[in-house]
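All protein chains but one are shown in place.
Right after this comes chain A.
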Amino acid sequence: MFDYEACLRACARGDQQALRHLYEQESSRLLGVALRIVRDKALAEDTVHDAFIRIWRGAAGFDPGRGSARGWVYSVTRHQALNAVRRTARDVPLSEAHEPLAEPDDTFEFPARSGQIHTCLERLDPARRRCILHAYVDGYSHSEIAQVLGTPLGTVKAWIKRSLAALRECMT
């Protein structure tokens, strides 16, 4: 088992080998997460690069009381990717960039997954579930989701808001 907390403590001490281990352990998964959001390999690698620099520089400030070390590494990377994609404003129309998204709801291999979040997501209406997944996994904005689902923007916003409230309810 990779000890993420020990790894961050070592990074905080200036041990670059620890960061290297984290890179070997997680870089391909983190790149996958970033690529789904920014949808450009070079930009995704820039994102992971920037995330590792932030992890290195922020390791000393990481507080295990706020959540898991592994979770923090993913959060840093995801938010880096989300900021990058919001900043550049995609110029590729979604329909061309990501054909499979027009397909019905089996894009996200659902039943194979276990865990509380998946159980709770399954209780949502499929269209609302897709909203949440497109937002979290694909980094789609409200209007991109509305476009992909062919649903009015206001409806999508309301669905997401209510679905998040329902998830919170379900997961406590």
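Operating definition for what follows: a contact is a pair of C-beta atoms (placed from the backbone, for glycine too) under 8 Å apart; a residue touches a chain by one contact, two chains touch by 3 or more; residues count from 1.
By definition in this document, contacts and distances are computed from a predicted model.
A chain of this complex does not appear here, and its UniProt-recorded name among "40-residue YVTN family beta-propeller repeat-containing protein", "Anti-sigma-K factor RskA", "Succinate dehydrogenase iron-sulfur subunit" or "Phosphatidate cytidylyltransferase" is "Anti-sigma-K factor RskA".
The chain not displayed touches chain A at residues 16, 19-20, 23, 27-29, 31-33, 35-37, 41, 43-46, 48-49, 52-53, 56, 66-68, 71-72, 74-75, 78-79, 82-83, 86-89, 91, 108-109, 113, 115, 117-118, 132-133, 135-137, 139-142, 145, 160-161, 164-165, 167-168, 171.
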